[in-house]
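To keep things clear, I will list the structure first and then write my remarks on it.
Of the protein chains in this complex, all but one are displayed in their positions.
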């Protein structure tokens, strides 16, 4: 241990020492050779900042308005499944930390806490539901309604996961959901229901992948986005977009926002780092809706770069899991406080006084610079 | 050992533990400093995929029509010499695995099983003959006729090997064909014939290189391709093309297909990775014939990239040898099943439903992206 | 130890063995992940020299005229705080070495020796004052007047540090100024004054960062540069510029010279290496004033490249600290002699006979060359 927790990497170290290898591997793995996993991080490091000085930075405003909600900082909690493997309080602890910081918490469809449990634990938190559309559409519609009733403010439909990617460590570990945990959103269907079976069984592979293959709907097309828009009154965010083409299609079929993501590099290996496709998507969208992004965000400067390149808000997945594993609510709170402090300082040191006024010229790409 | 065999790299590890160093070195080596050997692999890793979503991917069609044959997957077995060093069943086991998967098996001229033996072992397999043209043209014509009679469906004439490249480990090992093995296609000529002598003798160097230098025809020109076209009724594929210029010449002299290959990086070190020259060849050919490729293919995403950049089919050399060394027929079968499964998943996760409809825009090159 | 001190890297090694970890870490650290720290150095290594020959290089002239002073070599001492942690004679030893070499010494506002002490120790040295503007402007004006009276020749106002960057090692070490040392420029205000308090106290973080946050003026704008120009009769250099835009603003508000610097990579991580932004600033300034630079300079060829790309003079921070830690005045003297000798030889070996006649074409960038 390195002692005091100063940065997200410290939290990761702390988490590594605390949780069992099966859970750790499930959280940290990327697909296949993990090239995109490394790239998500390295691509941020390759971008250069062009700070401006002699600006009054004594006060920084980190607030913004996101899909009708006021958020205190432009860093939300991405949906990650099965948070109770990290800490008994799981998603509820994470949501409470988001509430404490005044930011968004996104609950996974396949969470180990239900929409109702999270709503009860963090009533004032801005909550969104991440949606996987099941073959059984009634299951999906029911979940949407429950989320609406529980006060969730938006739905992020994940489009990049008709199947789950191959994460080698999970297969080697024969990963399965620990027996004492359930996918709580489907608990009402009982242990034998098709909506819950499978995740903790496995024919020698990764239980979760078999679950996904059997229950998620692989026939989805953009028409189903139109269906989803009709099925809920909440704004719909399309999560997982990696091309300008898909961003435009999403808009055509009614998306209220686009979320650039490669699912934490867990789906198709060798897709681009998200920060590298963000500009393409932002350019395609041309301001017609908000663009969010996640993937590899670990430092305040990462957030600053994403905002400069056009993201309205960024989300973090694993940093939250490391915080949760380290110390439950307090650990997640620490993760968010670290990122907030780093972003705040990065803004002060680059002449930015509000998140809405960060100029594109703050970031220089290698091609702009001419490579020395 | 890593336990379960999940990917080609696991097969390689398994093979390393099973076969003698001399055979292992013969199989794994590239020429000289092995720069191209590394590049064949790294160049795939540098390419980025641009997956598309919200496409009905519940069914994927991996079939295609290749030179008149229906193949179940666009991944064939490249010709590699001396497979019995890996396993007693050698080429016959490999061909049976290709048959089981419904794909192409290409038999090397200098195989340790004859065209007749392979045909007998795998009668329903789509078999092609890889051809080295010998100084003694009668030897070559005879082999062609026997292949035709044995039901082979095409000839892939290798143009990149007037001599063999220098593979340092083979010279250090004084590599020679083990005494109990023969180049079966020439067994009829007897052990003292010029068509067989040499490979298992060596004046302190690599026996196989001396064999090649003494028997292969170094005077070949494109006119000899025209001769070959007349000498056989089978379609002729030109294997080893690395430039657009040569692709056009091959077409001019009657080639039915072009096979981009650098001979598994075993000939001239520092030639480009094959995936990096594929676009140049595809552009030159302009659809006048099918283009195949091999070199460094190890993952489903590698296959997907090659197909997106214009290859009609890819071939794998060493992955098959690792499977064969690991477990004979079953090992080769495993290798092909792994690649099929990975390709299938990569297609599902990138919005591709058939191998014939993979768009070029699925791959982004660094220059297209603008280097961040 | 490597024995004889031949290059700056030898001095660093020697220093590492001599001073306590807390001081060492304070000196060597960069902000956060230290990406810019490495880049400052690597960016020099990436530049290529294009030497010219058959020029009479028997005599090299390293002199130049800098803001009205004749300097013997175009390598000055950058302001670095708290030099007495390296050696009891601290800033006075450094200034005496600059004097011995006939170059500029820049005293930090937060030095452990006062303007008067340094002036007394090195009366003939060309001394500049580095200025941090305090919230309490009287403190600042008083320091300016004292510097003028003590014979200082210019003021370099640092614009990149409204707060200090996060240097992780300092926080882990709970860095604070050793008890026997003081910020001598503010000694007259007494230990309880707001201008001195804090640096050696810390609420678990880095004492110096808290000092900065509480005393430095974060509201500064370019108007305050105009104020500074009125507040002193000395020429004013703006230190910390990293964009062409800011260089032009500095000129508009009265700057007499621009100093390209990223504060030794200690402020905002992932800003560009200074040698990579120098051309942009030089181009913006278009000769309207002198441009200086610092950051990562360790070799004679680094200096040569900076001069070729338009810097009138370069400054070194850490190399001086390593010299000081190694052997006080003699160590700093050695550092400057090494750099002078290396620059002199680099000029001789590239056909440059005077620092004012180094052509831009001496340096080739990757883009000019076409990347082979």
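As written, the chain order gives the labels A, B and C, with residue 1 at the start of each chain.
Heads up, the rule we're going with is that a residue touches a chain if its C-beta (ideal position, glycine included) is under 8 Å from a C-beta of that chain, and two chains touch if they have at least 3 such contacts.
The structure presented is a predicted model; accordingly, all values stated were derived computationally and were not measured.
In the intact complex, which of the depicted chains does the undisplayed chain touch?
B, C
Determine which one of C:4, C:180 or C:230 touches the chain that has been left out.
C:4
Out of C:22, C:49, C:100 or C:187, point to the residue that touches the absent chain in the complete complex.
Once the missing chain is taken into account, the touching residue is C:49.
Identify the residues of chain C touching the omitted chain, counting contacts across the whole complex.
Counting over the whole complex, chain C touches the hidden chain at residues 2-4, 6-7, 44-45, 47-58, 299, 301, 305, 342, 345-346, 348-350, 361, 364, 369-372.
In the full complex, which residues of chain B touch the absent chain?
Residues of chain B in touch with the missing chain: 32-33, 35, 43, 46-47, 159-160, 162-163, 165-166, 168, 171-172, 204, 218-222, 224-225, 240-243, 245-246, 249-250, 267-272, 275-277, 365-367, 371.
Here, only the chains that are shown with their structure count from here on.
Shared numbers divided by all numbers used: is that above or below half for chain A and chain B, i.e. same or different?
Homomeric contact, different residues on each side for the most part.
Would you mind pulling out the distance in Å between where the CA atoms of chain B average out and where those of chain C do?
60
Going by the touch rule set out above, which residues of chain B reach two or more other chains?
Chain B, residues with two or more chain partners: not present.
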